[in-house]
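Take a look at the structure set out below.
Note that one protein chain of the assembly has been removed; the remaining protein chains are unaltered in position.
The chains carry the letters A, B and C, assigned in the order they are written, with residues numbered from 1 in each.
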Amino acid sequence: MILKKIKSKGLAHLSYFIGSGSYAAVVDPRRDVEVYIDIAREEGMTIEHVFETHRNEDYIIGSRELQERTGCEVHHHEQTEWGYGSDVAEGDSFDLGQLRLDILHTPGHTFDSISVAVYDTDFSKEDAVGVFTGDALFIGDVGRTDFFPDQREHVAGLLYDSLFDKILPLGDQTILYPAHGAGSACGDNMAARAFSTLGYERRHNSMLQKTDRDEFVQHKASEFHHMPMYFERMHAANQEGPELLHDAVGELPRPMKAPEVEQFRQDGGLVLDIRGAEAFGGAHIPGSLNITLPMLSSYIGYQVGFDVPIAPVTYNLAQFEEAWTQLQRIDYLKVEGWLEGGMEEWAINALPFATIPQIFVEEINRRYDEDEEFLLLDVRKRGEAEKGMLQGAQHIFVGELADKLDEVRDTRPIVTFCGTGYRASNAASILLRNGFDRVENFLGSMKACKQAQCPLE
Amino acid sequence: MILKKIKSKGLAHLSYFIGSGSYAAVVDPRRDVEVYIDIAREEGMTIEHVFETHRNEDYIIGSRELQERTGCEVHHHEQTEWGYGSDVAEGDSFDLGQLRLDILHTPGHTFDSISVAVYDTDFSKEDAVGVFTGDALFIGDVGRTDFFPDQREHVAGLLYDSLFDKILPLGDQTILYPAHGAGSACGDNMAARAFSTLGYERRHNSMLQKTDRDEFVQHKASEFHHMPMYFERMHAANQEGPELLHDAVGELPRPMKAPEVEQFRQDGGLVLDIRGAEAFGGAHIPGSLNITLPMLSSYIGYQVGFDVPIAPVTYNLAQFEEAWTQLQRIDYLKVEGWLEGGMEEWAINALPFATIPQIFVEEINRRYDEDEEFLLLDVRKRGEAEKGMLQGAQHIFVGELADKLDEVRDTRPIVTFCGTGYRASNAASILLRNGFDRVENFLGSMKACKQAQCPLE
Amino acid sequence: MILKKIKSKGLAHLSYFIGSGSYAAVVDPRRDVEVYIDIAREEGMTIEHVFETHRNEDYIIGSRELQERTGCEVHHHEQTEWGYGSDVAEGDSFDLGQLRLDILHTPGHTFDSISVAVYDTDFSKEDAVGVFTGDALFIGDVGRTDFFPDQREHVAGLLYDSLFDKILPLGDQTILYPAHGAGSACGDNMAARAFSTLGYERRHNSMLQKTDRDEFVQHKASEFHHMPMYFERMHAANQEGPELLHDAVGELPRPMKAPEVEQFRQDGGLVLDIRGAEAFGGAHIPGSLNITLPMLSSYIGYQVGFDVPIAPVTYNLAQFEEAWTQLQRIDYLKVEGWLEGGMEEWAINALPFATIPQIFVEEINRRYDEDEEFLLLDVRKRGEAEKGMLQGAQHIFVGELADKLDEVRDTRPIVTFCGTGYRASNAASILLRNGFDRVENFLGSMKACKQAQCPLE
Partner (left out) sequence: MILKKIKSKGLAHLSYFIGSGSYAAVVDPRRDVEVYIDIAREEGMTIEHVFETHRNEDYIIGSRELQERTGCEVHHHEQTEWGYGSDVAEGDSFDLGQLRLDILHTPGHTFDSISVAVYDTDFSKEDAVGVFTGDALFIGDVGRTDFFPDQREHVAGLLYDSLFDKILPLGDQTILYPAHGAGSACGDNMAARAFSTLGYERRHNSMLQKTDRDEFVQHKASEFHHMPMYFERMHAANQEGPELLHDAVGELPRPMKAPEVEQFRQDGGLVLDIRGAEAFGGAHIPGSLNITLPMLSSYIGYQVGFDVPIAPVTYNLAQFEEAWTQLQRIDYLKVEGWLEGGMEEWAINALPFATIPQIFVEEINRRYDEDEEFLLLDVRKRGEAEKGMLQGAQHIFVGELADKLDEVRDTRPIVTFCGTGYRASNAASILLRNGFDRVENFLGSMKACKQAQCPLE
């Protein structure tokens, strides 16, 4: 009986391989499913079942992919009309060697959310040893309930009932296996710790301390989360049954020479620069959008449509491959190629490049001290900004900046600002693409400010 | 905060990498420590501490190896005089990023056994989230207490106190991280399940149901476990501080041509055949000892001295490499080479080979039916034999066979017998090496008998 | 400018990746084309062309596969009507960065054989630096000319002209890149050496010493080569354009439990045992066919139809994966699964197994000395047998044995015999499958005989 957690970077998505004897199941597989097939081979197991804890909104689920390749069955909750797979409901139960997997209907995050409780029948048919909770319960947090804006209190109440009447009653001894870990957009307060139990959460997850239903509901109903435009598309795709990868895409996109990228750009393609802020600032292709690799999966969905042809600029092939894998997981499939040789190649072709000055924290302090004019544009999430902004700063979330350009104050220069300087560079690139000039990037941003005591509001 | 379990085959040994922020610790590292260093690199962590839960008897601990290569500190309990590392005692505590690790003295398996409780100080300074229990508590079983034969009841009592007064009080919510999993010689009743919590074990581990101290002590004091001769040496080596691998051994041993192996054999070297019973039976080098790879680590310690030069016969290079890694972990370092090209190479050199007939279960039943004379030699562990033997069988544990050859009844042919036929083939090879003839191997053995209804006693 | 040789085991097939600047070509790709795509990525090159030196008969060519995945163009000689790709003819020329590739029509092995000469235009437009010769010229040998039995002298003459009038005139300085190396069925006398030039071959390849056209033709026309039945199918498939792998097959076949294999066998499936002779002899599934892995690709084509469902018995998963890759390359796609757990698993399920005694060379000599009756059945290729057989032996090539069972002399026991004992075990398994009894296998065979001086005829 093994249980392996598979973590996917970028989205902090967790999926699970669980097996006993010769039989295995996968919970919430990602789209590049080779990893599950490899484990099955090593362990000499056959994947018989896939469980989807809910209709996911933040990545393309790999169920159909895995079904195509292994012949396994796919299960999800009957609440929704799915374009594939088979329905399960509260009380359904599956045997997997000596394991038993029980379905709990645990709505709240979505109406069709399920949890899957795990029993080792050799030891006990009553006490669960673990539970897959999807996006209902995380380590240190609970799921978002803002997907149905007109029913916020209703769904928050559903989540309360799922947590307190279905999941926690499984008992303190139950190991917790959620669908996301720290770094996910699906919850802001997840613990850095990657392992927990229901007993530990019952006592130390702050949301589970809100045992009063009304208090819990009020809290959840008033939470604010940003919503990338791509969530809707993922939701729909996952309901229908996402396209199979080998139908949708082919090989790793081709390397492009600098003149090809120039042509691509003139033809309306998007040059997507995933390098760090300082490299982008040093030299970049005019008009390119900078979303650095570690934030790519989480932030592209706010800014780029699915039909836009994309050509990344990267440090090297390895970095491009990582980006490409992440883009596929969230259905950005129109990657046409990548700039081989990087910016050096671009420059030796005598093609023009742009730069963005990187500003050091002490320069900011100097400007404050000397009362120099500049606009500090804070592009963090609303929740972050509410915890404290720099003096005189304007706040526009980077995910909404392209739509709110006319709100940007007309002070110049504009210094973009975030937690560390990377989302700020994303924002700076958006401004440049839209004709703003005198744009600078505050490398270090809030974290540097904390060390260097910048003036807070 | 990550926690990774590293499983080593053969001994079913479990070690752990735990880290938070930039700092990490390893619990009970094995000798080939590259795996921990690799995880540290990937995670961007520095290994600061090694914890040894006790003076191990079944493998060479990798603490000094890891210390040499990373500069980490090594910790073990003050009870014993160690040749290296630093002492810890009940109540000591270590910070690791936001984690806190508390030392519990949990004697019983050995006097110097410790457990290490894990706290996430961001959430709670009182409630543990996990515990490393070494060989005190396993999933489904508890540790052996037979290492001090003249104090059996005393140490069994110590273990009781450790379990019920130190470990279980950490609370039901605590995840359990033991030093062995199913398949280990350190406990016969471990669960196939690889994950559990104290709460689950408290209710479903049969030994933890024996809450009466006397009953628990009586049960443990009367248990019988076989003891490989190599346990003592591991114990001593681990106390002193095992030799570093790069001092003790060099590269992967060299391939040997068939005539070299013949010479090696004539010079007193041991030809160790790790292929399956049926391949060994089909053709093998006369005088070779057959311990098939999956049982190598667990059974060689009963039969082969540490100073005997060894040359394995294998299917191929990959199998030899796996064997060599396992042998190093338990300090069998005198591997001089391996037969390149295997038995085909041997045969084309016109060197003589021997065979052992493999007997099918229905042939055994026929012999019983027709009352034919033969000796069924059952070489399983005593505990297995006590659960039921075939009619008229003689029992001698394979680990003791070489010392009890004069007890073997003089009926012929001898059909060796075990659970599946692999330890039986080991026994058959011992008999052949010692001049017995008319030796046959019962391929399938007890498992086949259960399907084919052989006559039990 | 790089040139990489890719060797595929089993068939000793050689393919080549050649590139300059950003452009590359592949010559005679195999079906599992990932290897070429990987090199292209590492080198930052785009595969633009595939050249097929001829309509291959011994493996499925990967041209369409590579075309599907990279969009490259596929080229072959206009002589034949192909179902895909584009035609080339003598005199055609392709630029690849600073390289130039010239097409030579070099018929003989087939009518549509081409060679491709390589020029580095930075240095010389007249002198070739290398040449891909397909199956026209090997290191130490020349191609077979027995595919058109009614035109043997005609095609042998074509080959002479291709070699002496087209290839050798490229000059002594030209590096030779053939399509096969030592171990291939496409030529018996290939050098063990893996590198050569036209200058070296001109002086030391024995066939190129036959500068008299008539002598050359006579020699080639009288050569005998065995012809696996699968050659014809490969020929046809390669002409039409072989099916794409992802259309034709899915994932690695599933592990089968022993009872499933038993059922499969009863339903008419072929159990294919790829273990060594001694393991097969030790215990095997009744009715299984033994073709040990290193000879699988070369010998299965004589014995097994393409529509027969196959389930291999192997030492382990790794060995099965290797077998499966090889089978795909030659279009054996009906592999339904493999026996997980191997023969141990079979035996513990109380399923019956068979054995074959392995005979040692001194036992053979004893039988000759004592004039004991037995049939020594020599199953080597005709050419090998002609170089010397054991006294009284009967010769039937293993590839034809199933069709000539009625010719087997009625002396018993039958001792199968080959070069080392592995093809002999293949033959022994064929005899057992067809109801022969008292079959024994001579492990060591001719190579052991040479050492132990068996009586030759």
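Methods note: contacts are C-beta pairs under 8 Å (C-beta built on N, C-alpha and C of every residue); 3 or more make two chains touch, one makes a residue touch a chain.
Everything numeric in this text was worked out from a predicted model, so none of it was measured.
Trainee: Give me the visible chains that the unshown chain touches, in label order.
Mentor: Touch partners of the hidden chain, whole complex considered, are A, B, C.
Trainee: Just name the one of B:252, B:308 or B:452 that touches the chain not displayed here.
Mentor: Touching the chain that is not displayed is residue B:252.
Trainee: Just one of C:8, C:162 or C:196 touches the chain that is missing; which is it?
Mentor: Final answer for the missing-chain contact: C:196.
Trainee: Of B:8, B:53, B:70 or B:416, which sits in contact with the chain we cannot see?
Mentor: B:70
Trainee: Using the touch definition up top, pick the residue from A:138, A:195, A:264 or A:280 that touches the left-out chain.
Mentor: Per the contact definition at the top, the residue touching the missing chain is A:280.
Trainee: Which listed residue, A:42, A:90 or A:344, touches the chain dropped from view?
Mentor: Hidden-chain contact among the options goes to A:344.
Trainee: Quick one: which of C:1, C:227, C:244 or C:317 touches the chain that's been left out?
Mentor: Of the listed residues, the one touching the omitted chain is C:1.
Trainee: Taking the full complex into account, what residues of chain C touch the chain not shown?
Mentor: Here the touching residues of chain C are 1-3, 20, 98, 120, 122-124, 127, 129-130, 140, 171-175, 191-200, 202-204.
Trainee: In the full complex, which residues of chain B touch the absent chain?
Mentor: These residues of chain B touch the chain that is not shown: 22, 37, 41, 44, 46, 69-70, 246, 250-252, 254-255, 257, 317, 340-341.
Trainee: Take the complete complex as the reference. Which residues in chain A touch the chain that isn't displayed?
Mentor: 275-284, 315, 318-319, 342-344, 347-350, 352-353, 355, 357-358, 360-362, 420-422, 443-445, 447-449, 451-452
To be clear about the criterion, only the chains that are shown with their structure count from here on.
Trainee: Are the chains arranged, by touching, as a line, ring, star, complete graph, or other?
Mentor: complete
Trainee: If I average the C-alpha coordinates per chain and also across every protein chain shown, which chain's average lies closest to the global one?
Mentor: B
Trainee: Would you mind checking which pair of chains has the most C-beta pairs in contact?
Mentor: The largest set of C-beta contacts joins the chains B-C.
Trainee: Between chain A and chain C, what is the separation of their C-alpha centroids in Å?
Mentor: The separation of the two C-alpha centroids amounts to 50 Å.
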